[in-house]
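First the structure, in the form of structure tokens, and then the observations on it.
Here's a slice of the assembly, chains where they normally sit.
The chains carry the letters A, B and C, assigned in the order they are written, with residues numbered from 1 in each.
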Amino acid sequence: MNEVVNCASYINGRRVANVEISNIGEVLQHPEQFVWVGLHEPGEETLQQFQKAFCLHDLAIEDAHRAHQRPKIETFGDTLFIVLRTAQLNEVYHRIDFGETHFFVGSNFLITIRHGSSISYADVRSRCESTPHLLRKGQGFALYAVMDSIVDQYFPVVEGLEEELQGIEEMVFKEKPTRETTENIYQLKRQLLDLKRAVSPLIDICNRLMRFDVKLISVETQPYFRDIYDHALRINEMVDHARELLNTALEANFSLISISQSEVSKKFAGWAAIIAVPTMVAGFYGMNFKFMPELSWHWGYPVVVIFTIFSCAIIYFLFKRSGWL
Amino acid sequence: MNEVVNCASYINGRRVANVEISNIGEVLQHPEQFVWVGLHEPGEETLQQFQKAFCLHDLAIEDAHRAHQRPKIETFGDTLFIVLRTAQLNEVYHRIDFGETHFFVGSNFLITIRHGSSISYADVRSRCESTPHLLRKGQGFALYAVMDSIVDQYFPVVEGLEEELQGIEEMVFKEKPTRETTENIYQLKRQLLDLKRAVSPLIDICNRLMRFDVKLISVETQPYFRDIYDHALRINEMVDHARELLNTALEANFSLISISQSEVSKKFAGWAAIIAVPTMVAGFYGMNFKFMPELSWHWGYPVVVIFTIFSCAIIYFLFKRSGWL
Amino acid sequence: MNEVVNCASYINGRRVANVEISNIGEVLQHPEQFVWVGLHEPGEETLQQFQKAFCLHDLAIEDAHRAHQRPKIETFGDTLFIVLRTAQLNEVYHRIDFGETHFFVGSNFLITIRHGSSISYADVRSRCESTPHLLRKGQGFALYAVMDSIVDQYFPVVEGLEEELQGIEEMVFKEKPTRETTENIYQLKRQLLDLKRAVSPLIDICNRLMRFDVKLISVETQPYFRDIYDHALRINEMVDHARELLNTALEANFSLISISQSEVSKKFAGWAAIIAVPTMVAGFYGMNFKFMPELSWHWGYPVVVIFTIFSCAIIYFLFKRSGWL
């Protein structure tokens, strides 16, 4: 795949030209234009070309190259550097695939750098280009459009985990406790923690975009970031909600393990009693006393057999009634 | 049901006329009037008409259409957009039905949009109209009246959950531990979390209405929002209280499961001992030694029988006294 | 009991006259006087008379009538409205009886309204009247005096709960685990939560009285509210301390239930072994083989009996030494 996916300049919300790296300096002279660059896992060389063209800071370029950053927003002079994590449910391996997208935002440019698993932003770009009255708001709106598509991808991920939680609930309350339930709870907890780590810095990032860094984000674009902020809050809340329920499920699971252990003990005790009684009776009539009148009775044996069967039945019903069997 | 439930203009706290959408623009010219619109699950078209008439922001209209927002307050220019969640106890299915109500508040209008399960606000409107000396305070008071009726509906919901908690307490402390108790605890926890999610943003919303957005809410209406704030705090506290008690109940339930398991073990041990002794005695007199003087005693058998019954009784009383039976 | 317990005017810290409701307006004209009214569960009518006389806000009067408010402080114009909860240990039913006291504080009046279980403030009033050099500081000091007496009543309540905690500790560590211990822990937890709910808003209330609402509370009276603040902090701390210990006690209780269950198992195993051995031996000599030389030995029977008693004794001592019996 090409490292430079797209590099175009926009005037008044309409794409005017594809720009070569060598021409960028010239284009940036025109304040009424803005340049929107899309990179995908760029090599060191490509990054250095863009660093020179846009005057980006060493430390930010280093971060953009290495990836595996935590989501953050940093200002270097009048350039913003933003790191976001992207998430996708991997249905095959039943896990979340995380990626990273980095943004450089200047007064008239936006660079997006995709790392790892994530969908292409070509769709977002073409959707923006189809609404020039919005894209006219400048590179801030383009930034919003990409960020919004990233945050929206979290919803199916969280909903996937919520479904998994529902599955666990059913395992806990409907079936016998197994090792798998406990392991599933643990794995879901881990995924929720990973997701939380990706999402929670988003709130702070949006907050700062809405308030402080006013020069790069025009006043009329700010409500859009409040929209993302709101989505980030909701995802966060859903994750916390799932986590708290999961903790309770873990404890409930534990209670039910104990109850089911208790039921095993009761069942065992019940059957032990039913078997112990005939054994005891048989032992008695196995004694070798010379004078045991019952032994010589003609109906002795059947009477004893019937008696023991009868008392076993009584014990069985008593235990049944008190719920031990 | 009609999408536009009600649309009237008020002067000095008294309803002067029902307003058609087409006339709204004209009415809004008169600063001494205010318009109060009540919508119920409006379609996209209706919303767009009102958006045009009241100059509402795209993003807010989008939220108002989609519903399933978290409770929030947002300012778009000089219009306030408020989202609240409504709650009702569903006695039949034994769960909480949540709905949503959205508000647009401008300098001389109030729009309420009901989604999902919630009672109609016609009652609130007529109660307001019956106290023109209060409604004269303007659209801020109308906003208060609707919000107050929403918050007041939380009280029976919380009280319903508190009753359920009491039921659980009785199940935990009065009866034998069952799977149902644990599942009920889990379900109540889930309901409390849902409720908390609906109520806790209320505090922040009221706080902002009381303090910052002063232009739309007149100074003399502010104490009314403090009243709602106070109710929101109380509901929040009741929910937290119930949650903390529920956690303790879960742990207490767990302790009692263990104690009851312990009691099963003790009972089992006790009866095992009572049966094991005669079995052992009988075994002894079942031995085939040639020279066992007791075997030939005439009273051997009855003596042994009486002896074993007697020792069983002693064991029984010993266990009874030490609480194992 | 009379609704209006007391209604007197004070000049320079000395009571000058009992005031009738009808005269209050006149008395309030004199800024050097202040009026101190004590009400007890007043009816709607009485409240309305006072509302008119002192120009109190509708919402505050409504709260004062309904009671069951959470502790709070609110300003309505230049009147303060304060709600406190009172607490008393009910020795008979072994629970805490909560009441409520409401205060209206104006530039030269103080109204106290008692609801539910609480001691009369007549004592506080007469103690104040006996120190006119302090009461001269004005209605702020009278407010302090009543609040102080309310807060001081919390100490015996907390100490009562601390004693109960000590009782629970003894039950947990000294005696066998019982259902009662767990239930007592739960009930104490509930009482601590109730108390916390009553006390914790106090800190915020005192804080505001110490700092912000300077006009009503003279500078020289402020240190007195700091004193109450300090007491509220201490009670809060005692409650938190007790709660954290109680949580640990619950977990310790749980560990000890498990240990005691373990001990039951061990004891059962020990005795089972002691009984199983003679049963096995007896079984062996109950076999019907033609050629079992021991059976025809003259001393066979006594030897076997002595041997089994001996081996039982050995097993007993082995288990005793390893702590299983």
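Everything below uses one rule, namely that contacts are C-beta pairs under 8 Å (C-beta built on N, C-alpha and C of every residue); 3 or more make two chains touch, one makes a residue touch a chain.
Owing to the predicted nature of the structure, the values given are computational and were not obtained by experimental measurement.
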item	value
Overall copies of the shared sequence [whole complex; 3 in view]	5
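By our rule, only the chains that are shown with their structure count from here on.
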item	value
Any chain in contact with chain A as well as chain B	none
Interface sides of chain B and chain C: same vs different residues, half threshold	different
Rotational angle, Cα trace of chain A fitted to chain C, multiple of 5°	145
Inter-chain centre distance, chain B versus chain C - centres from mean C-alpha coordinates, in Å	26
Chain B residues counted as touching two or more neighbouring chains	251, 254, 258, 261, 265, 268, 272, 276, 279, 283, 286-288, 292
Residue ranges of chain B in contact with chain A within the complex	57, 59, 69-70, 72, 74, 76, 176-179, 182-183, 185-186, 189-190, 193, 197, 250-251, 253-254, 257-258, 260-261, 264-265, 267-268, 271-272, 275-276, 278-279, 282-283, 285-288, 292, 294-296, 298, 300-301, 304-305
Contact set on chain A toward chain B in their complex	169, 173, 223-224, 226-227, 230, 233-234, 237, 241, 244-245, 248-249, 251-252, 254-256, 258-259, 261-262, 265-266, 268-269, 272-273, 276-277, 279-280, 283-284, 286-292, 323
